[in-house]
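Below is a structure I'd like to ask you about.
For this depiction, one protein chain was excluded, whereas all remaining protein chains were kept in their positions.
Our next item is chain A:
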Amino acid sequence: MLQEESDLSLVIAQIVQKLKGSNLYAQLERQAWASLQRPEIKLESLKEDIKEFFKLSGWEKKLQNAVYSELNVFPLPSHPAAPPEHLKEPLVYMRKAQGSWEKRILKSLNSMCTELSIPLARKRPVGEQKELLNKWNEMGTDEPDLSLFRPVYAPKDFLEVLINLRNPNYENGDSLSFRTHLGLIQVPLKVKGIPELKEFFVELGLTTGQLGIDDSTQVPPELFENEHVRIGQKVLAEQDSAAAQQYIRQGSPTALRAELWALILNISSQPEDILYYEQLKTNVIQHDLLVDSLIYKDVKLTASNDDYYFVFEDYLYQVLLCFSRDTSVLGHFAYNSASPPKSYIRGKLGLEEYAVFYPPNVAPLCFLYHEPSKLYQIFREMYVRFFFRLHSISSHPSGIVSLCLLFETLLQTYLPQLFYHLREIGAQPLRISFKWMVRAFSGYLATDQLLLLWDRILGYNSLEILAVLAAAVFAFRAVNLMEVTSLAAAEAVLADLSTLKVMPLLQIFLFATVT
């Protein structure tokens, strides 16, 4: 008993400390002071009266949302003797692997700098600053010479690192035995099986209404859709984060999605947030970073060529350039196995630089949010809660290593013939599905389907659904895949996912497949 109580007190103390520096705390304090004017607040029962006032005015709900948000994001405090690295990643060999991977990226960046004689960061001359400010809203029209910039790494390089991860305490042996994993991932992380996934994703079951299935044109809206929209509006009126998270497991109506995501991620657009974004914009204007060119190149190669996303090209630059300068993102490194690279300024080790990451998935968010500072906030929150786990090596259940292992295990267990056949022809399934998972399917699915998928990521606070969907896609195309005889042919069968409907696939795979 004593242990649990002291654990709880520790969690409370941690959350209090975190919230004390927040805007919400200042607002609550102001509100409490202002409330003293009110007639119902009496000196004898000051504490109770103020608490009652907070409850009635909705401030308690805001505080609840903030606490809920903290609980969702930050891992529970671990043992007091555990050093901070342990909180980032408990397994030593994973930490080491992440460290080596980071060194490789840094080496690559450094050599790019020296080869091209371009500084990592420099202050822009005033003329250049003015020019950039003028064309801030149309950076897409710029055509700088990016031919010399190579991408720092490709997903398949990262996959190779994951494939070579080994637990030094795990006896695998070189020869194939019943203990060797048949897939590419060789580390023994715990992943859920289908019975556990059925329990975890219970709201995706056959008897529960879903957006993405029960809102199709053949189904009369009175059966599910109308009621679901009504509940969604009520949830938004109540401004309850936890309720919103539960609600969105069945999908979000398009009209309510932007607000629901903001509520779940606990983002409100205060004047301070807009100011913060403007400050970041100023940083972009004043300083030029090497990574900016890499971002330009990546956006030009991907989003600008995409039929759906090219319209958002300018937005993407605005968001990504600001993101690479946002030091508040550094907070998430407490629970991310990665570390931000450091740099020397005039011989003194100091400033923590931008996070080195694989350019993340901004484009789909542009469909939801039009105002740059709100778009920026949502993107940043999605990154520090979820997407960073796709780019760093860790043992977390939503980390990319676990997702890969989950995918391979599901396929092996429930489609053993297909798995074996693909392996035999030299087309290990993970080599095909990795690029989907590492980008959270962005750029592969149709946008409306992608947003339905990301609804569930938010609703279940987990990325495991990406691995389940990947397995479901293979199950769906199993018949064609059994007939192919090469990796290239297998890739061709799975090249185009834009016509897929994700929710029926997931439902069938989890709840309607005969095992």
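The rule is simple: a residue touches a chain if its C-beta (ideal position, glycine included) is under 8 Å from a C-beta of that chain, and two chains touch if they have at least 3 such contacts; residues count from 1.
Criterion: contacts and distances are computed from a predicted model.
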- Message: Which of the following is the UniProt-recorded protein name of the chain this complex doesn't show: "Glutathione S-transferase", "Glycosylphosphatidylinositol anchor attachment 1 protein", "Nicolin 1" or "Cytochrome c oxidase assembly protein COX20, mitochondrial"?
- Response: "Nicolin 1"
- Task: Write down which of A:31, A:64, A:78 or A:208 is the residue touching the left-out chain.
- Result: A:78
- Option touching the unshown chain, where A:189, A:235, A:248 or A:375 are the choices: A:189
- Answer key for A:56, A:71 or A:92 versus the chain not shown reads A:92
- Item | Contact with the hidden chain (one of A:395, A:442 or A:462) | A:395
- Message: Which parts of chain A face the unshown chain closely enough to count as touching?
- Response: 1-5, 8-10, 12-13, 16-18, 20-22, 78-79, 81-82, 86, 90-92, 103, 106-107, 109-110, 113, 119-123, 167, 169, 171, 187-190, 276, 279, 283, 286-287, 325, 327-328, 330-331, 341-346, 348-351, 353, 395
